[in-house]
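Note that one protein chain is taken out, while the other chains of the complex remain in position.
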Amino acid sequence: MFHAKNPRRLTFALIAFVLIIIVGLITMSKPVHIYKSNSAEILKSILLKEGELTPEKAMLYAKENNPLFVFVDIRDPYEYVKGHVPNAINISLTELLSDETLKTFDKYTRDKVTIVIYANTQTEANGPWMLLKQLGYSDIKVLLGGYEYYSKVPKENEKVPENPEYYVESQSMILQK
Amino acid sequence: MGPLISQGYINPEWNFVIALLLGVAFGYILEASGFSSSRRLAGVFYGYDFVVLRVFMTAVMVAMIGLVYFDYMNWIDISQIFILPTFLTSVIVGGVIMGLGFIMGGYCPGTSFTGVAIGKLDAVFFTAGLFLGIFIFSSAFPLIEGIYYGGELGPVTVMDTFGISRGLFAFLFIVATISAFILVSWIQKRVTKNEV
Partner (left out) sequence: MNKTYYFLIILILTLGIGALFFPEKSYIKEISPELLFYKMNNPSRFVTTDQVAKLIIESDPTLFLIDTRSSDQYGSFSLPGAMNIPLDELVDSIGIICPKWIDYLDIEGMKVIFFSNSDVIADQVWVICTRHELDNLYVMRGGLNTWAETILMPQKPSEYSPDEEFALYDFRRGACQYFVGGSISIKSDVVADQVPRVRRKKKTVVAGGC
C-alpha cells in the first residue's frame, strides 16, 4: 500500500493543514462596525419618510425640552457656538464613528430617545443619518432642510405654506417658470 | 482577500502559469498515488482496490473543509468563486460515455497522461483514442449541439437547491464519505480474501 512507503509525508501534510486552520482562526479579526440593515430596508424607510422631522416640530420639541428627543449638531464647534437648536449636543462629523459617540447613541437608543441629526443643510446631515441608520440605530431622524430652514420657521400665528420650502426635493424652479 | 485573480491581487495574465504549475502538481500526485496503473484504477469497478475512490473523496473533503473554513476566516469570498453551469443532458450522456471508457480502458483522461509520461503502452493507445474522440466530437458538433446545451440549469449548487447551509452540507458530505470508506474497505477485504 502507498501509505506504507512514506508515512512521514502524511504526518507533515496533516500538521500543515491543522496549523493553517489554527493560525487562521487565531488571526481572525472582527470588524468594528457592522451593517445591521441592508439597502432595501434603508430605501424603504427613506421612501416612507419616517426618518424626517419638520422644522416646526423640531422647534416645538426643542422649546418644551421634550425628553424623548435629542438634537445632535454635527457641524464643527465654531458654527455650533454661533447658533444652534436649543439643548442640542455638538458632535462634530469627524467624531461620528468614535466609540464615545456610539456609546452615547447606544444609551439614547436604550432610553428610547429619538436622535435628530442636523447640519447646515439637509444634504450635509443626510450621509451621516443614512450611515447611522445602516449601523442599526433605527430611532434616528434628520431635520428637514437643515439648520438653514430651522432659523426661518414661521411664528406660531403665521400660516404654514402649503409646500414649505424645506421639502427641498419637491421644489422645482424649472417647472414653475 | 481571495480569490486572488478576480479580486485583482494577481494579474489575469498569470492564469496560464498558475494553471501549468497546478497541472504539474496534479500529475505528480496522480503518479505518486499509483494512478498510472490501469489495473489499479479499474479495481474500483471489480472491488479489489478502491484507491481511486479514497484519493478523490479525500481530496474533495479536504478542499471543502478548507474552503468552508477560509470563507469563515474571511480569507476567501466563496461567492466570487466560479461555478460551472450545469447542462443536465450533456452531464448524463457524457458521464455514461466516460464511465464506459473508464471500465474498458482502465484510465480516465488525466491519469492516461500520467501513464503516457511513464511510458505505458496501454496509456498511449488510450490517449490516441482520446484524441480521436475529440476529433470526432468537434467534427460532429453541429449535429449534437442540442444535446450539448440541453437541460441548462445554470450554476446550481446542492445548498441552493435544498436550501441548507454550506456547513451542514459539508458535514453531511463528510459523514457520507466516511461511511463509504468503511463500506468499501469491507468489500475490498471480502473480494481479496476470495481471490486468495
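Chains: A and B, in written order; residue numbering restarts at 1 for each.
Here, a contact is a pair of C-beta atoms (placed from the backbone, for glycine too) under 8 Å apart; a residue touches a chain by one contact, two chains touch by 3 or more.
Since this is a predicted model, take the numbers as computed values, not measurements.
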Fill in the blank from the handout: Touching the hidden chain, out of A:60, A:89 or A:135, is A:135
Problem - Residues of chain A (touch criterion as defined above) contacting the omitted chain - result: 3, 7, 10, 14, 18, 21, 31-35, 38-43, 46-47, 93-94, 96-97, 122-123, 126-128, 130-131, 134-135, 168-175, 177
Exercise for the section: Tell me where the left-out chain touches chain B, residue by residue. Expected result: 5-6, 12, 15, 61-62, 65, 68-69, 71-72, 77-79, 81-82, 84, 165-168, 170-171, 174-175, 178, 181, 185
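Heads up, the rule we're going with is that only the chains that are shown with their structure count from here on.
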Fill in the blank from the handout: So, in whole Å, the Cα centroid of chain A is separated from that of chain B by 50
Problem - In the complex, chain B residues that touch chain A - result: 32-34, 51, 62, 66, 69-70, 72-75
Handout entry: Of chain A, residues touching chain B in the complex
Key = 2, 17, 21, 24-25, 27-29
